[in-house]
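See structure below.
What you see is the complex with one protein chain gone and the rest in place.
This part shows chain A:
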Amino acid sequence: MDELQFRRQAYGEPNSQDAEFLQALQDNPDREVFLKELKQLDGKLDQALKVEIPDGMADKLLLRQQLQHHQQQKRKTGFMMAMVASVAFVVGISFSLLRIAPVDLGEHALAHVHHETVALVVDQHVGVQQINAELAAFKTLGGAKFSAQPGKVYYLSYCDFQGVQSLHLVMQGAENKVTAFLVPQEDRMLLEANFADKEYQGMGFQRGGSYILLVGERQADLDYVKAEITQTFI
């Protein structure tokens, strides 16, 4: 290591533990004096750099952090609340949107019949006035009514068809009972002329501003009731 290189190294890093540097130091006693001077300078610099630290700085730093941390946690809880609220909101919205989605009437009619087995057992001896009174309550049906008793009616009640109020009737078919649903017309509804599952046959048609769905065990019963209704329902 030549003199220049040594000096550069000494100025750059007086405390260097580099083997070559230490060797160079021993080569020449003058270098040791030179390095000692530099180390003295570093000592002075060290002292000079030690400016006074503001009182209680560490505590102040910790306090700031704790306060901010606390704030953040509060904000986080607020954020959680907002999230929960908006999730609830979205769920609410999507439920009401679901009601606007197309409704397959046939499928629902079948499901309803399967669900409400009681309706096929009871006999309430329903008269035409009673039916018409119920129909009058339907503003959406536009004043449709039966002009005469549509055969024997066993059962009469309101029911909910995907958010649409409709009338649930059980009538006497050619042989067996037939369930009839009177549903006010709406754009979102899909009406199939024929539908069926393992147990029941179904048919749908329009009459007097409403959809009429019939569900029964045999086609003959359906045709029979359809004829009854088309004659009497206006």
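Odds and ends about this structure:
Please note the rule applied: contacts are C-beta pairs under 8 Å (C-beta built on N, C-alpha and C of every residue); 3 or more make two chains touch, one makes a residue touch a chain; residues count from 1.
Everything below uses one rule, namely that contacts and distances are computed from a predicted model.
Hidden from the displayed complex is a chain whose UniProt protein name, among "Spermidine/putrescine import ATP-binding protein PotA", "RNA polymerase sigma factor", "FeMo cofactor biosynthesis protein NifB" or "Branched-chain amino acid ABC transporter permease", is "RNA polymerase sigma factor".
Note that of A:65, A:176 or A:206, the residue touching the chain absent from this view is A:65. The missing chain, though absent from the display, is touched by one residue of A:45, A:133 or A:148; that residue is A:45. Interface residues of chain A facing the missing partner chain: 8-9, 11-14, 38, 41-42, 44-54, 57-58, 60-62, 64-65, 68-69, 77, 80-81, 84.
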